[in-house]
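A protein chain is absent from this complex, but the other protein chains hold their places.
What follows is subunit A.
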Amino acid sequence: MSTAAELVYLLCAVGFILALKGLSGPRTARAGNLVGAAAAVVAVAVPFVDSGVPGGLDHVPLILAAVALGSVVGVVGARRVQMTQMPQMVALFNGVGGGAAALVALLELDHQAALAATAPGSTGWFDVAATVFTVVVGSVSLAGSVVTFAKLQELMTSRPVLFPGLPVVFAVGLVAAVVLAVLCVRDPSVGLGIGLGVLGLALGVLLVLPVGGADVPIVISLLNAFTGLSVAAGGYVLANTTLLVAGTLVGASGTFLTLLMARAMGRSTAHVLFGALRGGSTLGAGEASDRPVRSAGPADVAILLAYAERVIVVPGYGLAVAQAQHTLRELVDVLGARGTRVDYAIHPVAGRMPGHMNVLLAEAQVPYEQLVEMDDINADFRETDVVLVVGANDVVNPAARTTPSAPIYGMPILDVDQARQVVFLKRSMRPGFAGIENDLLHEPTTTLLFGDAKDSLTRLLAALKAL
């Protein structure tokens, strides 16, 4: 490979660093993403010009056709996806990336095996070990991501799936993977590589099955870091700096981001992954309570809102599922026109992922400055007349403060219980994603308006306009 190509690769690596830096700040995020995309395109273009292979690359037309096909699938998928379904889309993109890394490593293993057969000792054990690592971790990421996709898309239950002996099966799988990997390093063969890939897929499934729905975002982030690491190992195998640096950056920042997310949700990452295995399931009983609650019709709630001076809206995933963001914004606009001060209180993990709710409300054209983060608004609830909780539950559940046995104990919550009146728009008395009962629903200051969020908001809006 020429020095020029090496320099371009270095430039691309710098581009990825700048991209991540940009993505961490609200003003620079979009530019950062574009810098990353540009660096990626340039990096991929290099081997077509200067591959470092004598005689250049073969099969170029076929490769370009495959790139075109992948681009079409990627662009269509990315454009069509509903913003509510974005977490699972990211999971899917991550999974195919992991799969690609595993396949690349398998092909490289084929080379290494051929080399080892003709000239023993020409391939270092460390090279083969890195290849094997890429195969296993890439496969784990692929299978794990597919399961997270299925959970979030509700193709399967979002509750933890457990069976007796799962920890044992998982441990046996891990040991088997290590043994196969050692065998493969001693005597490289594609057969063993494929076996390791299959084992990786099984481990990926077993890793994600016991994770409860509420914790799936943390797992997506973790699998993202896994794919990054497997790409980094692939970079070492192929002796390519850009791959090594890009993969390592994603692996490191992804791991860090996973820890940040877990902290925002009041969980430890170890608990997310192994909590269900230890029996301390991330989901509670999930039974609906038969304790009394006070429910009201849209007209009553409309009056409550109409004569409030200060209203805070707490949006949750139920809002997004019902596609009611636009109706909610209309309702808030009408209240604003009547002189009521209305803000949205955004819990860090509202929606299905940190920051997800901001994206959803931004899509509904809610002004950015009405979205107030938890730490900034928590002191305001005391002086708030009405809090309108739309499709949220766990993020306002006082059990996080008061009940050490609750799975969400320790998670910072919105102090909604301090407000004078709380109105919950709920579909049913079913507990939230975390599956624990919310005592706030039974407080005398709480009113429930049952129904689909969009339906309830539409009727509420009509009642408010009629006043």
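One rule holds in what follows: a contact is a pair of C-beta atoms (placed from the backbone, for glycine too) under 8 Å apart; a residue touches a chain by one contact, two chains touch by 3 or more; residues count from 1.
Keep in mind that, in the parts below, contacts and distances are computed from a predicted model.
Undergrad: According to its UniProt record, what is the protein name of the omitted chain, chosen from "Circularly permuted type 2 ATP-grasp protein", "Response regulator receiver domain-containing protein", "Glycerol-3-phosphate ABC transporter ATP-binding protein" or "proton-translocating NAD(P)(+) transhydrogenase"?
TA: The record names the chain that does not appear here as "proton-translocating NAD(P)(+) transhydrogenase".
Undergrad: Looking at the full complex, which residue from A:63, A:156, A:182 or A:198 touches the chain that isn't shown here?
TA: A:63
Undergrad: Out of A:162, A:176, A:260 or A:321, which touches the unshown chain?
TA: A:260
Undergrad: What is the set of subunit A residues that contact the non-displayed chain in the whole complex?
TA: Subunit A touches the chain not shown through residues 6, 12, 16-17, 19-21, 23-26, 29-30, 32-34, 36-37, 40, 43-44, 46-48, 51, 53, 56-60, 62-63, 66-67, 69-71, 73-75, 77-79, 81, 83, 86-87, 89-90, 93-94, 96-97, 99-101, 103-104, 106-108, 110, 124, 126, 220-221, 224, 227-228, 231-232, 234-236, 238-257, 260-261, 264, 343, 346, 348-349, 353-356, 358-359, 362-363, 365, 367-373, 376.
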